[in-house]
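Note sheet for the following structure.
A single protein chain has been omitted; all remaining protein chains appear in their positions.
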Amino acid sequence: MNKIVKSASEALEGLQDAMTIMLGGFGLCGIPENCIAKMVELGVKDLTCISNNAGVDDFGLGLLLQKRQIRKMISSYVGENDEFERQMLSGELEVDLIPQGSLAARCYMGGAGVPAFYTPAGYGTEVGEGKEVRVFDGKPHLLETALTADFAIVKAWKGDRFGNLVYKGTARNFNPAMAMAGKITIAEVEELVEPGDLDPNFIHTPGVFVQRIFQGVNYEKRIEQRTIRPKS
Amino acid sequence: MNKIVKSASEALEGLQDAMTIMLGGFGLCGIPENCIAKMVELGVKDLTCISNNAGVDDFGLGLLLQKRQIRKMISSYVGENDEFERQMLSGELEVDLIPQGSLAARCYMGGAGVPAFYTPAGYGTEVGEGKEVRVFDGKPHLLETALTADFAIVKAWKGDRFGNLVYKGTARNFNPAMAMAGKITIAEVEELVEPGDLDPNFIHTPGVFVQRIFQGVNYEKRIEQRTIRPKS
Amino acid sequence: MLDKNGIAQRIAQELRDGWYVNLGIGIPTLVANYIQDDINVVFQSENGILGMGPFPYEGEEDADLINAGKQTITALPGASIFDSATSFAMIRGQHIQLTVLGAMEVSDTGDIANWKIPGRMVKGMGGAMDLVASADNIVVAMMHTNKKGASKLLRECSLPLTGVKCVKRIVTNLAVLDISPEGFQLIERAPGVGVEDIKNATEGRLIIEGDIPEMKF
Partner (left out) sequence: MLDKNGIAQRIAQELRDGWYVNLGIGIPTLVANYIQDDINVVFQSENGILGMGPFPYEGEEDADLINAGKQTITALPGASIFDSATSFAMIRGQHIQLTVLGAMEVSDTGDIANWKIPGRMVKGMGGAMDLVASADNIVVAMMHTNKKGASKLLRECSLPLTGVKCVKRIVTNLAVLDISPEGFQLIERAPGVGVEDIKNATEGRLIIEGDIPEMKF
C-alpha cells in the first residue's frame, strides 16, 4: 500500500476542465498551497471550487481567480478579494453562498454516504428558498443535500504512505470533512513519515479516505490578521 | 470550569426511573463499568437503554437485565445472553434492533442537531417498515431520526476537569458519538489529568460535550473472546 | 449612552460560570475583555477551537492557530481543537450556551439581518446562519440607530434575513431589550438615557412596563 506520489503535478493527474474540486482551509490557514500553485500552472479552467473562502487577491484561491480558472465558487464567506468582487459583479463568476456549518456538514455527509439531512440553518432566509422544509420538535428545518467532488485537495501536517493524516492547530478546519468527500482525495503534507510513526490512536483522517499523498515544499503559510498583545 | 465529581454516585445524581440512557461500549470493550455497577445498586428501573450490545449474563448491561431494571433495549446486536433471551421471549423486555451504522449515526446526529437523515441501510428489510423512503441518485434510502438521551454514560481512557476525553484503542467505539447526544453526559475515566496534559490537537471528545467526569476504580476490562496465536 | 466598549461590558454581565460562548466579529469580540473575575467561561471559535486565549506575544504568532476572524490567537490549558464539521455539530446541537453577534437590523419578533445589503458586495454569511438557527441564547450587540439616525430595531427587517425568531436579547448603546411576544421589552436604560430617547430610537413595537432601571456596571 503506497499512495505516495512525487509531486503536486503527479497528484493532480486526471484533473480536467469543468471538474468540481474541494479545497480545504479556512482563510489562508491550512490551504493546499502546492496544489493551488500547480493548478494555476496547469491552467485548468471552468472549475467549480468548493472552499469555505476564496483566498485573497494574491494568495490561495485568489491565484486561480486571477487567471479566471474558476467558473463557480461554493463558499460561506468570500472575504476581502477585489478580483472576486469584480468577477462576481460582472457575472463572470457564479457564487453559491452556503452557511458555514451546512457547508461542513454537506461535505461530511458526502463522504459518509448520507445523501441528505435536515438542519435549522438558513430556514426563513434566502438560503431556504426552493428547499424542502420539515418541522421536527416544533422547529422548522431545511433539507440539505450532500456534496462530493471529483478531487478533494487537503493540506495536513504529517502523513504516511497509507494516507493517514494529522493536522496542526486550526489548520484542520474543513480538511477532514473534505478528505472524506473526494472521488480522488489528494493530501499534501508538510512531512511524510513512516507507517507506525503516527500513533493509530490519534489519527485525524484515516488513510482509507486518501488516494494520493505527497510532501509539499516551500510553505508560505501566510497570516491574514497578525494580531498580538504587548508583553506586559 | 470544574466538571469533576467524586464518584459514580455523584455523577448519576438526577437519574430516575423510566429515563433514556445511552451507554458506550462495544461488547464489553469500553463500557462504563463503574456507572453500571452504581445503577444496579441504585435500583433505578424501567430504563430505556441505548447501547450497541447488551452485555453478557454476569457483566456489562447484563447486570441491569438480571435485576430487571431495563424495560427497553435499543441495540444492534444482543449477543450471548440467556437472561436477555428469556426476558425478550417472555415479553418483559422490549427490544428495538437497529443497524449498527444507523445506530452510531443516529447518536452522532442527535448530538449534532441534525434531527433526521437518509441512509440506505435497512431499505427493503423490516427495519424500513413504516419509514419514509426516498430515492437519491437512483438508490432508495430510509429516513432515520436522531437519538438523544437523558444521560449518556461513556468510558474514556484519560480526561481532564474541562471534560476533554481521549479513548484507548477500539474502546473508543460508540463513546464519542454518545457523549455528544446526552442531555447530561457522564464520563468515567481511568485517569484524571490536569488541563493541558492532553494535547489540544489530539482530543477525541472536546469537553463541551461532557457535563460530569470522575476517575473510576477497579476496572475489570473483561475480554469476551481471548484469541491468541502461538509464538512461532 | 454607551460606546462599543460599554455595550461589550454590559453583555459580559450576561455570562454565567461554566458557559461555552461564541463571540462574533466586531463589538462581540470586545466582550472577552470584560469577563468578571469570579466566573470561568470557555470561548469557542467556529473554525475549530474551544478554549481560545488572548492574542500571542509578538514573535509567537502561529499561522496554524487562528480564530474565525482569521486573527492569530493562543490556546489556553484545557483547550481542544477540532474540525469544522465537529465545530458546527457543537453549535447546531446546542452545546454552546451563548452566542453574541452583531446585526444590521433586528425585528421585534426576533428576526435578525446581518449578512447582506442588496446592491452591495456580498461577502457571505459565514457561520452566522448556523449560529442564530441553533443557539438557545442569542444576544445581539449593536448600535440602536444607523449612521443616519434611523432605527435598527424594526417592526420587520428590510434587509435579507440571517435567521427568524431567534434573537433573545439586544444590547445597544441606549438599552437592553428582550424579545417578548408583544415586541421589544425594555429591560434597562443606558446611563443617562431616558425612556423617551429609547422610544424615539425604536421603530418596532416597544413594551415599557413599570420603572426601567439604569444599567449597573
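Going by the order they are written in, the chains are A, B and C; count residues from 1 in each one.
Note that in this section a contact is a pair of C-beta atoms (placed from the backbone, for glycine too) under 8 Å apart; a residue touches a chain by one contact, two chains touch by 3 or more.
This structure is a prediction, so every number in the text was calculated from the model and none was measured.
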Among shown chains, those touching the left-out chain: A, B
Listed residues B:Met19, B:Val40 or B:Val127, member touching the removed chain: B:Val127
Residue, one of B:Leu97, B:Leu143 or B:Val193, that touches the chain absent here: B:Leu97
Absent-chain interface as seen on chain A, which is shown: 1, 108, 110-114, 160-162, 164, 180, 194-196, 200-201, 203, 206-209
Interface with the unshown chain - residue positions in chain B: 26-30, 52, 75-79, 85, 88-89, 95, 97, 99-105, 107-108, 119-127, 157, 167-177, 204, 221-231
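Just so it is clear, only the chains that are shown with their structure count from here on.
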Identity of the chain that, by mean CA position, is farthest from chain B: C
Averaged-CA centre spacing for the pair chain C and chain A, given as whole angstrom: 28
Averaged-CA centre spacing for the pair chain B and chain A, given as whole angstrom: 33
For chain A, residues that touch 2 or more chains besides their own: 105, 119-120, 167-169
Per-residue overlap in chain C, given as positions that touch at least 2 other chains: 49, 75, 81-82, 88-89, 91-92, 134
